[in-house]
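A single protein chain has been omitted; all remaining protein chains appear in their positions.
In order of appearance the chains are A, B and C, and numbering begins at 1 in each one.
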Amino acid sequence: MNNDASKLAFASDYMEGAHPAVLDALVRTNMESTTGYGLDPHCKAAEKAILAACECPGGEVWFLEGGTQTNRVMVDALLRPWHGVMAAKTGHVAVHEAGAIEAGGHKVLELPHANGKVAAADIRTAIESHTTDANREHMVEPGMLYISQPTEYGTLYSLAELEELSATCRAAGIPLYVDGARLAYALAAPENDVTLPDLARLADAFYIGGTKCGTLLGEAVVLPQVGAIPGLFSMIKQHGALLAKGRILGVQFEALFEDGLYLRVCSYADEAAAAIAQTLKKHGLEVPVPQQTNQVFFLATPEQLDFLAAHVDLGFMEAWPDGRSLMRLATSWSTTPQAVEGLLKVVHGMAI
Amino acid sequence: MNNDASKLAFASDYMEGAHPAVLDALVRTNMESTTGYGLDPHCKAAEKAILAACECPGGEVWFLEGGTQTNRVMVDALLRPWHGVMAAKTGHVAVHEAGAIEAGGHKVLELPHANGKVAAADIRTAIESHTTDANREHMVEPGMLYISQPTEYGTLYSLAELEELSATCRAAGIPLYVDGARLAYALAAPENDVTLPDLARLADAFYIGGTKCGTLLGEAVVLPQVGAIPGLFSMIKQHGALLAKGRILGVQFEALFEDGLYLRVCSYADEAAAAIAQTLKKHGLEVPVPQQTNQVFFLATPEQLDFLAAHVDLGFMEAWPDGRSLMRLATSWSTTPQAVEGLLKVVHGMAI
Amino acid sequence: MNNDASKLAFASDYMEGAHPAVLDALVRTNMESTTGYGLDPHCKAAEKAILAACECPGGEVWFLEGGTQTNRVMVDALLRPWHGVMAAKTGHVAVHEAGAIEAGGHKVLELPHANGKVAAADIRTAIESHTTDANREHMVEPGMLYISQPTEYGTLYSLAELEELSATCRAAGIPLYVDGARLAYALAAPENDVTLPDLARLADAFYIGGTKCGTLLGEAVVLPQVGAIPGLFSMIKQHGALLAKGRILGVQFEALFEDGLYLRVCSYADEAAAAIAQTLKKHGLEVPVPQQTNQVFFLATPEQLDFLAAHVDLGFMEAWPDGRSLMRLATSWSTTPQAVEGLLKVVHGMAI
Partner (left out) sequence: MNNDASKLAFASDYMEGAHPAVLDALVRTNMESTTGYGLDPHCKAAEKAILAACECPGGEVWFLEGGTQTNRVMVDALLRPWHGVMAAKTGHVAVHEAGAIEAGGHKVLELPHANGKVAAADIRTAIESHTTDANREHMVEPGMLYISQPTEYGTLYSLAELEELSATCRAAGIPLYVDGARLAYALAAPENDVTLPDLARLADAFYIGGTKCGTLLGEAVVLPQVGAIPGLFSMIKQHGALLAKGRILGVQFEALFEDGLYLRVCSYADEAAAAIAQTLKKHGLEVPVPQQTNQVFFLATPEQLDFLAAHVDLGFMEAWPDGRSLMRLATSWSTTPQAVEGLLKVVHGMAI
């Protein structure tokens, strides 16, 4: 009952259920009777473990169900009505949330990007050009910055870059929010130098992705300062984002954080992606976006694509001007060495 | 790690995880690789099974995460901007959703109720008084009717009542929407004469509750006519209600519907509630709301309450004018005969 | 080209254009060239004159176009997303704004009323019952109080009542907002003891009605503390409530406030309403709502109504259980002694 059981599964990183340790925790705690709405002991324990991992004991953690939901709730919670959210024009909030941000009443103020990353200089320009415009009160005020780590293109902000973005936002008095839907892939990446404590120190709010990193569902929002957002419980409820059995989110994150599993759960996925990228390049395929985490973007001719698609589930991104297609292969916490080996063989076969 | 492990758990019906058959299905399918966003084979199979149970092959089913979310999405999807939703003033949408309906732009037009149920005559009055008001265009137009089966007070609409509500709505050209958060408790109730096929025939949309009826999370919206609501997929996404791993909802409902488990999963809960209500009455406690499903509402003096609360987790509803409190005991699919026996003993002990 | 030129015009108080002094000011200033958006010298002068009349030099004034618009903008500006506005269930925001408050995302929390007025005790009950409810975060938090002076029934809050409402709100930390759509009729009423300085002292925001009190359009929002609402200019713009030629509002309020015209412009309307109420009562018609300002509510049999309606434009309010109708006669700043005399003759004729 695979997507197509005869194909190798590299279409995305949310195709399987939960990591065995996570599933096991759900099974083990299933018949416990606990309070609802995230006020249970598992959510408390998960919060504590996460804050410890973030070296941020004075913070708080909220558990939500999915990425778009988390982004919408947090944007609505962080902004006032006359504010917009700055984001790369490739940012998830700008493109693939079916207008969720606008449905919440806010404009996405699109910024230029390089491989999905925004530059502090562009943030400064956007803020300054708003501040100095005589008609600024007729325009949407930049009220927060949204970035994703890793980005939608799998790339990473370095610690130096994140420091500069954070300093820029703080100088302007606007919050920095980090979408960590795939954060475990960043944390496990060889090139990464941004830790959870760094995020807690530099961001005003960020979320630690579960759905794509080993849970059935769930994202953990970290607010480094407890009480930073008044009314948040009610806003979560109002958005339909408050789970009655909230403890199923707590249980899963407890499993990921009680012994540091989150930091290593995606290591193999990153390694495998590196091997795939190398093999593609070795066989002459262009990889126009630097592979840093679990997503490999490459250009394929129609013939190459036909060959690949016959054996592998993969993702189409966009038509390239020269007739090639930008494609994506994604590994995940569930990717096996067997599947990677299979894929590398297919690539090799295609190249022959 | 119970709410309070030393107490009997009758506080609500969402305190435990999933029914063993449901959990088992999640475990069994965990490592399958499937498409996301509810387009997977399990969601398809669950949809088919649900439509079969509803004798409604021309319908469609959508899986969402929780009750408030489902109500908000469906109200937003069924109404145009100048419409409001009629509901009992005790309805979940009117009271306990933190203003979710209004956050979506719509007024809840409150109706009188009897034990949580609205009467067709009051619907007719509301519609007619709007229609004949010279200022009607300055007022909110009733655009749909929201009811819950069972209601927030555990009571049931009879088939005759539902037929009349449906006919009233259809005569006025407005949709009837049924919140079935606890529908399994209605379907299993001895007094119930409203079947799933009746709901599919008489409602324009309804949802089959999972969260309170044996799943970890999830509600199944049934639209008896496929395609009745254009843009629904995008609206679900926009509300942050589209789960990436949508298949975990499909898997759970598949388990509940493939062999009719949903129709019997709450039978014992209803039986137990009847026994509890009888025992309370036998010992002289007033049960002011007819017990029909899994919720028992009764009045307790401060002394009775103290005694009960020392042994049982139960719910406070409201202060009664005479100094007593309206309390709630709720059974669930997970309630055991041992717990019921324990509770009955406590009641007996209190009465002595 | 009257509504029906053959009838006496008592249907409402917005049937004619502007008071001659107001119209004259518009004519006199018509070809001046000024900055737009309310930043012109006339708006500044009107603001200064209004703040002087309110004995509130540290406040600020914003000019909007109409009552529903002003209420929606101010509710949206004063509330956060999880808040609702408390109001009498007869309040304009609760009934006759086509759901504008809900379209802005907020619930109207309806309060009981006596002739359109709310009581401080009911406010306290509403706030306390929210504060002490274990599920309060699942419910809409009372975030402000809306009252109208005079009310939709033409009745007046006394200074003592207003003091108590204000103290109640301040004790709870929520703003008090006063809708003064017909404020000039209150200020000119013999029984009134609430002055503009009282309003500025006791309310957190209120508006001085223009549309029903002598202008072509326009309402002046007074914020007793300058800068109390950040982002207000942009929120007004966002609501489509910012007039390019904002000065036409300033010019009109300048005319009403530069020499105190606003305080006397509705005196005759109030006097005339008192005479009408007395005459109705003298002729045996019941006046179930105390006449205090320019609106007279009375009960008419079908025969009386037929007779009246043949000669007078008047308003239907609601069907009375005994077959009579609750009707409204409204005077205005434009009502003439001739019209009143005519109306009294009709009442006399009807009674014969």
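Keep this in mind: a contact is a pair of C-beta atoms (placed from the backbone, for glycine too) under 8 Å apart; a residue touches a chain by one contact, two chains touch by 3 or more.
All figures in this text were calculated on a predicted structure; none of them were measured in a lab.
Chemist: Based on the whole complex, identify which of C:Glu97, C:Asp204 or C:Glu271 touches the chain you can't see.
Modeler: Final answer for the missing-chain contact: C:Glu97.
Chemist: Of the listed residues A:Glu65, A:Glu97 or A:Glu271, which contacts the missing chain in the full complex?
Modeler: Hidden-chain contact among the options goes to A:Glu97.
Chemist: Out of B:Pro57, B:Gly173, B:Pro230 or B:Gly323, which touches the unshown chain?
Modeler: Hidden-chain contact among the options goes to B:Pro230.
Chemist: Give me the subunit C residues in contact with the hidden chain, please.
Modeler: 1-3, 9, 11-12, 14-18, 20, 23, 26-27, 29-36, 40-42, 65-73, 97-100, 103, 211-212, 216-217, 234-235, 237-245, 248, 313, 334
Chemist: Name, in rising order, the residues on subunit B that touch the hidden chain in the full complex.
Modeler: 76, 80-83, 105, 137-138, 141, 230-231, 233-235, 237-238
Chemist: Just the residue numbers, please: which parts of subunit A touch the chain that's not shown?
Modeler: Residues in contact with the chain left out: 81-82, 84, 95-99, 101-103, 105-108, 134-135, 137-140, 316.
Definition applied: only the chains that are shown with their structure count from here on.
Chemist: Please indicate which chain is farthest from subunit C, where distance is taken between mean Cα coordinates of the chains.
Modeler: Max centre-to-centre separation from subunit C belongs to A.
Chemist: Need the CA-centroid distance for the pair subunit B / subunit C, whole Å please.
Modeler: Distance between chain centres: 42 Å.
Chemist: Residues of subunit C touching 2+ other chains?
Modeler: 81-82, 105, 137-138
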